[in-house]
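Removed from the display is one protein chain of the complex; every other protein chain stays in position.
Labels run A and B following the written order; every chain starts at residue 1.
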Amino acid sequence: MSLPAHLKSRHLPLGDQRTGRFYGQDILSVSQFTRDDLEYIFGVADAMRNMVAHIGTFDLLKGKILANLFYEPSTRTSSSFLAAMERLGGSVIPISEVRYSSVSKGESLPDTVRTLECYADVIVLRHPETGAAAIAAQAARKPVINAGDGIGEHPTQALLDLYTIRQELGRIDGLTVTMLGDLKYGRTVHSLSKLLSLYDVNVHYVSPDLLKMPADLVAQLNEHGLRQTEHATLEGVLPESDVLYVTRIQKERFADLNEYEGVKGAYVITPETMRSAKPRMALMHPLPRVGEISGEVDHDPRAAYFRQMECGLYVRMAVLAMVLGKA
Amino acid sequence: MSLPAHLKSRHLPLGDQRTGRFYGQDILSVSQFTRDDLEYIFGVADAMRNMVAHIGTFDLLKGKILANLFYEPSTRTSSSFLAAMERLGGSVIPISEVRYSSVSKGESLPDTVRTLECYADVIVLRHPETGAAAIAAQAARKPVINAGDGIGEHPTQALLDLYTIRQELGRIDGLTVTMLGDLKYGRTVHSLSKLLSLYDVNVHYVSPDLLKMPADLVAQLNEHGLRQTEHATLEGVLPESDVLYVTRIQKERFADLNEYEGVKGAYVITPETMRSAKPRMALMHPLPRVGEISGEVDHDPRAAYFRQMECGLYVRMAVLAMVLGKA
Partner (left out) sequence: MSLPAHLKSRHLPLGDQRTGRFYGQDILSVSQFTRDDLEYIFGVADAMRNMVAHIGTFDLLKGKILANLFYEPSTRTSSSFLAAMERLGGSVIPISEVRYSSVSKGESLPDTVRTLECYADVIVLRHPETGAAAIAAQAARKPVINAGDGIGEHPTQALLDLYTIRQELGRIDGLTVTMLGDLKYGRTVHSLSKLLSLYDVNVHYVSPDLLKMPADLVAQLNEHGLRQTEHATLEGVLPESDVLYVTRIQKERFADLNEYEGVKGAYVITPETMRSAKPRMALMHPLPRVGEISGEVDHDPRAAYFRQMECGLYVRMAVLAMVLGKA
């Protein structure tokens, strides 16, 4: 849906004739990545991790400006992109009060994007409506990075999730990944499953019946060769899981609150739960958590969710550097 | 209304003895500019445009801090000043939630300004009340730039409008400029007309009777030698216009909604409208637009409104560099 890369780069500043994979491109969906792309991105992210560990920040994107356009609040994601840009020596235009801005006067998303690209070199967009990122990308000459559009995509979240798995366990092929919680509405588990279908993995879905993985997505991933099984409880699959990816079950999803009360306890991870898990495994969560993982688990070396946040920094640094032709 | 420049510069940091036109001065009103000033500002803006095109950002204002103080939201203007400062290597203190800040605890504008100038080198102020910028400038030792005070002034908007005309058509003298829409309450058309009165131009005002240019302003500009004519419809004047400057007609201005419905269609620019326009002309709009210019017109090469946004960046870079003595 975005313009081809050559059309976008055509409008980049004179003298800025860098090239490289994803240069001048939009990052809209996990569907745009091949397995080879992922390895490339993770290699750049590894380089970013090294640079941050040794020198903190560096001037790779000095002179570049990111418009961080958030139509709905997300401290975590906006802070992560902001820090990524600042650690690369670039600057940020943070726009997080869009309800009060010209958007609330009725301006269209394409007009807002076309205005911001007059000032910025790349646009990160968070929007409550599915498809918003593609609309913005079509309007923009500069690269647009989708930072979540409704129940649609949030590709850098999926990238950081997969990068974390690789980081924690050293590989992706051959792993067993268990996803737990709300698999029906959970954008992160949908996107992660799509990326995992590029690898040789086993996936277990554990959820209440009401919140099962959408059947059409399961069918689609099945065609891609992803081995998937569905379960109502964690016990059976936890001992063989290399990754346990936990998501929140929202009370609001249940018409009958008794049903919610009946299931919620089965989806809370405690030190007791962790006793049945492999000695080397990664317990992940996209955060924020609200009780799905007990605070007592935080000191377990397998609790990977804060390292997962840190991985987000490196992956977003990599994505920004790539689309700006500096990776 | 502001302190003389020498009083302000007296308080600038030691070792910062730069000089130059507008150094240490407030930018409060279009009335403070001579034609010679405008040419000077546009020359600096041209230099900024060149620098951005070739190297993106540069360190002219490295070490300088802008307090971007917005008492009412304006994503477009605040982003533009923020990007201008960042492209010059400076830093920004963005203050856009003033309703929740000490202002909402009842602090006076002068106290807020005096506090901010302890931290910053220049203050950009957007305020809902006419005259607020002059009050702030009187309190401040550091330069204050008026970014819109109620129905008062918004001088950098007028500067960027005029700079866009010069950029699009190569000159200002000898042009015919047509202004369309709400000319009664439209701050931008008032300010632009004042600046145009310094040049040899013809101005046409096209508006519903209810929203005509204020008679006293027309009389005042007439004394300055500006050739002005008023019209109810666009047809007659469009074919001879070098510039068509469109503004929004707000439904709220009409007591009788039938009257609004009757006129609004006559003030919408479509590809059909553009057929009667000169092959070389500039279609401008301060944005945001809400239907006044159809999206189909965007691909017309005469549609200058996004280039107008970009001109805003260069003009604001020029103004910031000038008041900080680095132009």
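The rule is short, and it goes like this: a contact is a pair of C-beta atoms (placed from the backbone, for glycine too) under 8 Å apart; a residue touches a chain by one contact, two chains touch by 3 or more.
Everything quoted here is computed from the prediction, not taken from an experiment.
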Selected from A:170, A:265 or A:288 as touching the chain missing from the view: A:288
Options B:43, B:63, B:128 or B:295, residue touching the unrepresented chain: B:63
Touch with the omitted chain, as defined above, among A:87, A:127 or A:326: A:87
Listed residues A:47, A:266 or A:309, member touching the removed chain: A:309
Chain A, residues in touch with the chain not shown (by the definition above): 52-58, 73-76, 79-80, 82-84, 86-87, 94, 96-97, 287-290, 295, 306, 309-310, 312-313
Chain B residues that touch the omitted chain in the full complex: 13-16, 62-65, 67, 91, 93-95, 97-98, 100-108, 110-112, 114-116, 118-121
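Please note the rule applied: only the chains that are shown with their structure count from here on.
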Where chain A and chain B are represented by their mean Cα positions, the distance between them in whole Å: 40
